[in-house]
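Note that one protein chain is taken out, while the other chains of the complex remain in position.
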Amino acid sequence: MASMNMIQALNSAMDIMLGRDPAVVLMGEDIGYFGGVFRATEGLQRKYGEHRVLDTPIAEGGIVATAIGMSVNGLRPVAEIQFADYIYPAFDQICSELARIRYRSAGEFFAPVTIRTPCGGGIRGGQTHSQSPEGIFTHVSGIKVVMPSNPYDAKGLLITSIEDDDPVIFFEPKRLYNGPFDGDPNKPAVPWSTHPKGQVDEGYYKVALGKAEIVRSGSQVTIITYGTMVYVAAAAAAAMNIDAEIIDLRSLVPLDVDTIATSVKKTGRCVIAHEATRFSGFGAEILSIIQEECFWDLEAPIQRVTGWDTPYPHAFEWEYFPGQARVSRALQSVLEPA
Amino acid sequence: MASMNMIQALNSAMDIMLGRDPAVVLMGEDIGYFGGVFRATEGLQRKYGEHRVLDTPIAEGGIVATAIGMSVNGLRPVAEIQFADYIYPAFDQICSELARIRYRSAGEFFAPVTIRTPCGGGIRGGQTHSQSPEGIFTHVSGIKVVMPSNPYDAKGLLITSIEDDDPVIFFEPKRLYNGPFDGDPNKPAVPWSTHPKGQVDEGYYKVALGKAEIVRSGSQVTIITYGTMVYVAAAAAAAMNIDAEIIDLRSLVPLDVDTIATSVKKTGRCVIAHEATRFSGFGAEILSIIQEECFWDLEAPIQRVTGWDTPYPHAFEWEYFPGQARVSRALQSVLEPA
Amino acid sequence: MRMSKQSRLHLPRVPARPGEAPDFSYVQLSAAGAVPRPEINARSRDMMSLSVDLVRVLDDAGEAVGPWNPHLDPDELQVGLRHMMLTRAFDDRMQRMQRAGKISFYIRSSGEEAVSVAQCMALRPGDMLFPSYRNQGLQIVRGIALLDLMCQLLSNTRDMCKGRQLPVMYHSKPGNVFSISGNLATQFPQAVGWAMAAAIKGEDHLAASWIGEGSSAEADFHHALLFASVYQAPVILNVVNNQWAISTFQGYAGGEQRSFAARGPGYGIAGIRVDGNDFLAVYAVTQWAAERARTGAGPTLIELVTYRAAAHSTSDDPARYRAKDDAEHWPLGDPILRLKKHLMKIGEWSEARHQALSAELEALVASSWKEATTFGTLSEGPRLNADLMFEDVFKEMPQNLKRQQALMRAERS
Partner (left out) sequence: MRMSKQSRLHLPRVPARPGEAPDFSYVQLSAAGAVPRPEINARSRDMMSLSVDLVRVLDDAGEAVGPWNPHLDPDELQVGLRHMMLTRAFDDRMQRMQRAGKISFYIRSSGEEAVSVAQCMALRPGDMLFPSYRNQGLQIVRGIALLDLMCQLLSNTRDMCKGRQLPVMYHSKPGNVFSISGNLATQFPQAVGWAMAAAIKGEDHLAASWIGEGSSAEADFHHALLFASVYQAPVILNVVNNQWAISTFQGYAGGEQRSFAARGPGYGIAGIRVDGNDFLAVYAVTQWAAERARTGAGPTLIELVTYRAAAHSTSDDPARYRAKDDAEHWPLGDPILRLKKHLMKIGEWSEARHQALSAELEALVASSWKEATTFGTLSEGPRLNADLMFEDVFKEMPQNLKRQQALMRAERS
């Protein structure tokens, strides 16, 4: 066990996979010599060579397209998209190709590509360095969608994703790279070293896709969340002295419906929280599934806590971000006696 | 009034707008000399000239990008994407640019572009000529999303979209081009001439965006749908002798929440039907809004009737398509006494 | 807005629309044998003329002339002729079967057979092919059984795609032919990635991909050329310029200002223009490009100048957008007739053998079709199990798909 922040944990996962499997290659903009703008691949090109850790042209569409071709030729590319806001130029190759190659070739060909990309706000990135587009990809059949909330999971989930024979889009909440963040930008930053999930096994281990984690069990209300919002939700519930059961989904596709349903059936109340915009966000699918699975158990309307339906504005980052106040409001309303 | 199918109605809308406003230009693949693969622009290049009705290179990304530039220079481009399945190469220009130009320039610049594209299955198009990606675009703040279900609305909504100063993606359910379709491919096709909505005013008129239509009022259950599924749902309800209130959304963004909520509060039961895949489809947002607005009025879980979470397979088109059987099953379950 | 003034926008000229006389004066030709053959390791900037000239080997008399003559044995030429004739016989029959309602859709490669056949013959079985939907010759040369192709077209119980793909969207793992996409051009940069992987693995296989000139407008074309140039990937990128997209003339893909081959040198890639209906020239140019790739001399962009003699697909009627008898006036003729003429010229073929061969091939196509239909057609016969619809979305079927599969079963019963 060693103390790692999320960047170090991701770096360790890629280091281990490059070492274990000669088919693994990393590729992306500024990831080689420079080690990535968030340093996630630091030192890996020096260690494994320029032919295993490739700097690429600035063309997300070309990166994903060539990664697909490489994967069809037996490699396991791990492609970094520098910011999730820049994944759209690759959208056609992801939706029309990556997601469908196994299906359309009846399993003869498949493309084990992992796409890593930092998402979310809270770093003054403005509208083009803050987006959370995960919901869009959950609507595309054939792609797995993962988002860790801490170093331990990040490493285990990334190793699992790289070894997975299906394509995975791996979203990294950049605001959590250096520490858990409870949504209050005025508090001093808390480092991962002080958090149990910052203690990371240095060796090879996996965290399964499709298994949510109950980060806190409770009886009054179920809070379903993932990524940055895990800590915001926990802090809000704690501040209100609410005995909340908090579920960190970790993977959105496949989705751990059983853990969700079991919890909501127990508490009868539910709040769903994510940073992405509300309208047609992933919260809508979670809410729909709960409504379908737990209708008769619900004692109050499920509440969604999300970013607003606008781009992420530079000057109003904290007015946009779904902080503790927004979570508290939702908790209050689900806990109000009918 | 004249009898028109949906193609003729769309053609009439563009004809009228080309005639009324010199700023309107049409552009797209095969839309000029040829009149479009579905003939929606037939005769318009001959009538208005090659400089108003432009054939373009086969590059959806380039079409939308140049349309944006044209619109910033005072034109009102109506761009056709030959099939909705081919809109993805333009995804970055749509999400990162078209949707955000007004916002990021604080209203100084705006891009009144209309994107027309045929969607949906039922014509043996296989996985790349059958998709319904509308849900994805409803998650992108800054774009309006429209889908007509009949010739009358198609013409009025298209004229409104072209005159709208915000970007609009206008989805055309291609299976409805020639007639209403109740989901049974074995029945003889019904032409629009036999349907009241096939009677179309030959002149200029508008149908407002953001106003749903109650195509049948009823008391037992609310069916919320749009596009192809309007007729499938109606037929299923009729076959079961259910007094269903059927709502055709017509525009998904902006969404007519009032009409939806009023109806569900009245009936207490709701089925949502669309052709797109289920997981994170637009049905999830509709369901979520109803759950939030009408929770205490619901007497049974809302049911979603959708395509399956797979690509649209060529050989299993009718097993994939959400036909009357799937709608009936959902209606039964919402009507079951608790 | 006022639009007082006249538009100054330039629009590419379309030579001949319906009712007009065919006009191919825009096609830049070179005499057979006239274009020099550069060294394998020549740099792209030193052979710019190759992207302007037109490599041709067969002259009007049917003689093979000049430095690009690949000097193939007569039996190789006969195999090539056979593959091209089989491709056409197959296409003609499948077209009729579509008209007869047996299959939902079809795309012929008529007039372009030399592209797929000669190129595939110039490559090695280990080289990976990333075709477009108009390269059935590749499947035939790689030995994919007609029966397998036909069952795919029929989406029947023996369909390699398990009923998921539109007709002609074949694939073959054993044949090293990648799955064909309905989305134009996407395979082009994928081929470059495959080639990059071959280089990373230190193997000497190469990748080859094909797109139409119209599809070269897509972003994927640019990504393919760029990544191929940056990493000098062992790949052959083929633009099949058959002059038309659907109703859109090649001028609308940029062909009016410059050849498609000329895009290559722009990216520092060898670009070469070849008579796509000249079996020998296509073979020679492909062989040259393959040797470049294998020896690390870099990628090559080949523009194959040919003509789409048939409709775009069974969904369109060319009479609506181009001169009716265009095809007969195409200056580069028909690839099958030209190779036939050459073989006869060198005394290795006869009218009688030709007739016999086409009869044999038509019989082969007919019997294959007969067998294929026993596995079901669109309308009749055994049908694939709809359960298959839910497989291969993921390697293992997730919970929600299992549930949907059960619901679908319930619906159908």
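Should a chain be cited, it is by its letter among A, B and C, assigned in written order, with residues numbered from 1 in that chain.
Simple rule for what comes next: contacts are C-beta pairs under 8 Å (C-beta built on N, C-alpha and C of every residue); 3 or more make two chains touch, one makes a residue touch a chain.
Treat the numbers as computed from the prediction; the structure is a model and nothing was measured.
One chain is not displayed; in the complete assembly it touches the shown chains A, B, C. Here the missing chain is touched by one residue of C:His222, C:Arg292 or C:Arg308, and it is C:His222. Of the options A:Asn5, A:Thr56, A:Thr114 or A:Gln291, the residue whose C-beta touches the omitted chain is A:Thr56. Remark: the residues of chain A touching the chain excluded from display are 21-23, 29-30, 33-34, 37, 49-51, 54-62, 74-75, 85-86, 88-89, 124-129, 278-279, 308-311, 313-316, 319-320, 323, 325-326, 329. Seen from chain B, the chain kept out of the figure touches residues 25, 51-52, 56-57, 59, 61-62, 65-75, 89, 92-93, 96-97, 101-110, 141-142, 144, 164-166, 210, 253-255, 257. Mapped onto chain C, the interface with the missing chain covers residues 1, 3-12, 44-45, 48, 52, 196, 199-204, 217, 219, 221-223, 226, 229-234, 251-254, 256-258, 262-269, 296, 298.
The working rule: only the chains that are shown with their structure count from here on.
Of all chains, the one whose CA centroid is most distant from that of chain C is A. Measuring from the average of all protein CA coordinates, the nearest chain centre is that of B. Centre-to-centre separation between chain B and chain C, using Cα means, comes to 35 Å.
Averaged C-alpha coordinates give centres for chain A and chain B that are 32 Å from one another. Remark: chain A and chain C have CA centroids separated by 41 Å (rounded to whole angstrom). Counting partner chains per residue, chain A has residues 89, 92, 96, 103-104, 141-142, 253 touching two or more of them. Looking at chain C, one finds that residues 161-162, 164-165, 169, 181, 183, 219, 393, 400 touch two or more other chains.
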